[in-house]
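With one protein chain removed, the remaining protein chains of the complex are shown where they sit.
Up next is chain A:
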Amino acid sequence: MGKGYSRKFLAQKMRCERKERTYQLTKMLLSRQTLAIRLLTLCFTVYVSLALDASHDIPESADENCDFKLAFRKYQLILSWELKNRSIVPTHSTFQYTIMSKKESMKTVENCTNITRSFCDLTNVWQDMHETYIPMVEEFRGETLLVQCLGSITALNLSFEPPDFGIIGFADHINVVVQFPPVAPTIYGEDLHDQASLIIKEHSEDIDKRHEPKISGSFSGNFSYVINNLIPNTNYCISVYFEPRSSRTITKPPLKCVLLQPAQESGSSKSVKIVIVIVIFVSVAISIILTLRQIGYVCLHTEFPKVLIFHNFVVRIFPELPLSEEVNILEVISINKKKKVWGYNYGDESDSEDEAPLRTIAGGYTMHGLPGRLHSQVRTSPASSQASHLGDPADEESKEPERETQPQPQPPAAQGPSPGQKEGTSEPSERTEGLPQDPCPKVDDGNSSGGSGDKMTFNVDLNSVFLRVLHDDEEDSEEAALVLPPPEEVVDLEEDPQEMESSLLVPGGEKLQVLFPNLPPECLWTGDDLSDKSDTSSSDVDDIRDGYIMR
C-alpha cells in the first residue's frame, strides 16, 4: 500500500511539474510575444513617422521663422523677409534660393550675401514666372547661425505696388500723368506691359469708374491720360495701380483728390460740338442709307416728287431775275391822214360831242371815227389794206368814205373779246393787241423780229415797255400836248399788222421830228387815256387843217 501511494504521489508530482513547466513556458512565450508586439508597434510607429517625415531634411520650424513678401516695387522685383521672433536681432543675413521644377542645389545671390538689410533685389535673378521658388534666409550673429528661414514663392504671391502719378483738375476733365521709368521695366524677364495692366480708377461720391487705358508699346516715360465728361464743381478722387494678369493680388494706392473748377464752357465750343455731332450723324446716316441702297435692302424711287428735286431748288428759291430793261431809241412815224367829213349827224350824242362835228364840217371832213366798225375793217383783205397804205393818196382818199362808215374801234383796253364782238375778235386777235403799239411802239426784248433795211419789226410786251418821245420843239406845244389817239383810229385797220407797225416805227430820230414833231414827251398809254383823249384831242387839241385831222 505504501508503494501504491508513493507511485500516485510521484505521478501527481510529475504532472504538476509538467503543468508548471507548461505554465512557465506559456508565460515566457506570452511575455516574448508582448515584447515582439511592442517592438513591432514601435517599429510601425517609427516607420510611419519616418514615412511622414522622410524627406524633411530641414528643421520643421524653419518655415515658421520668417514671413516672405514678394513685391514689384519701384519697378523692381523685391523679396523681403521679416523675422517672426522679434527678439532675435541678427547682425547680417545671407539669401539663397532654389526651384521646385528641378533638382537643383541652393543658389546664392551675389548682392544678397552677408547683407544687413532684410530684402533682396531679384529683378534679374528670378526669370521664370511659372516657377515655384524656394527662398532660404540664414540670419547670423557674428559666426553663429541664429535662424534659418524657408518659404515657397510663386507669381501668385507677387504684389504690384502702384506707380507714382499726378492729377490736374479742369472744369470737366482730369489729366492723369503716370510716371514710368525712362527704360521699360521688366519682371521675370518679361516686359511689364505683358504681365500687368495699368488701371486708373475714378471715385466720385458713391460712384467708382474704372479706366483701362490702352498703352501701345511699353511702360516707359510719362504717360498722360484724360478722364473726360466729368461734372464741374465736383470732388473726384483718382487712384492708379497695376492689375497683374497672373495674380489677383492688387495693392491699391492712396487716393489723390481734386475739386473740379466751375463750368466756364463757352457757347461757341458747345455750338461747335453740336455742329460736329450733327455732321457726323448726318454723314453716318447717309452712308448707311447709301450702303443699304447699294446692297439692295432699300429701294429708293428714282423719280422724286418735285419737292425733292434739288437741282431746281436754287432756281425756285432764287427765281431768274428779270432781264434788265432795254431802252432803244425808236423813231415813231406818225402818219397824217385826213379824213373827209361827211355830213353825218349824230343827234343822239351829247352836247359836248357835238362841238367837234361842228368844227369839222367846214372842211368837209370830221375827226370822228366810228367805233364798232373795226371788225369790218379787220375782215378786209390784206392786199387791199396794203394798197391803201402804200398806194396813191387819191386811192386812199377814195377809200376813205368806206372807212368813214365803219364804226370807230374801241380803245385797246375796251376791246376785250365779248360775245357781241365774236366776229371781230375771232380773226385778228393779234391785231387788237398790236394796235395800241402804233403810236408808242414798245420793244420786246426777247420777241423782236428782225427787219430789213430801215425797217424793224417788233413783237412788243406792252407791260414792260415805256416809250419816250424825243422832241424839243416848244412851238408845237399844242401838238406836244397831244395824246395820240387810239391807233385804231389812226391806222388803216386793213393793213397788215406788221406793215402797219413798221410803217410807224422807223429807226432814226430825224423822221420823227419831221413827221411828228409835236409828239408829247410822255406817251404812256392806257385804255382809259386812249378813250378819253381820243375825244378830247379830236375836239380840243387836234390840229384841224382843211377838214383833215392829223393823227
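One rule holds for everything that comes next: contacts are C-beta pairs under 8 Å (C-beta built on N, C-alpha and C of every residue); 3 or more make two chains touch, one makes a residue touch a chain; residues count from 1.
The rule we apply is simple: contacts and distances are computed from a predicted model.
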Original post:
What is the missing chain called in its UniProt entry, if the choices are "Zinc finger HIT domain-containing protein 1", "Actin-related protein 6", "Interferon beta" or "CASP-like protein"?
Top reply: "Interferon beta"
Subject >> Chain not shown: contacting residue from A:Q76, A:T94 or A:T132 >> reply: A:T132
Subject >> Listed residues A:S80, A:T98 or A:S159, member touching the removed chain >> reply: A:T98
Original post:
Since one chain has been left out of the picture, which residues of chain A touch it in the full complex?
Top reply: 51-52, 54-58, 60, 62-63, 98, 100-103, 129-132, 134, 136, 150-152, 154-156, 245-248, 291, 294-296
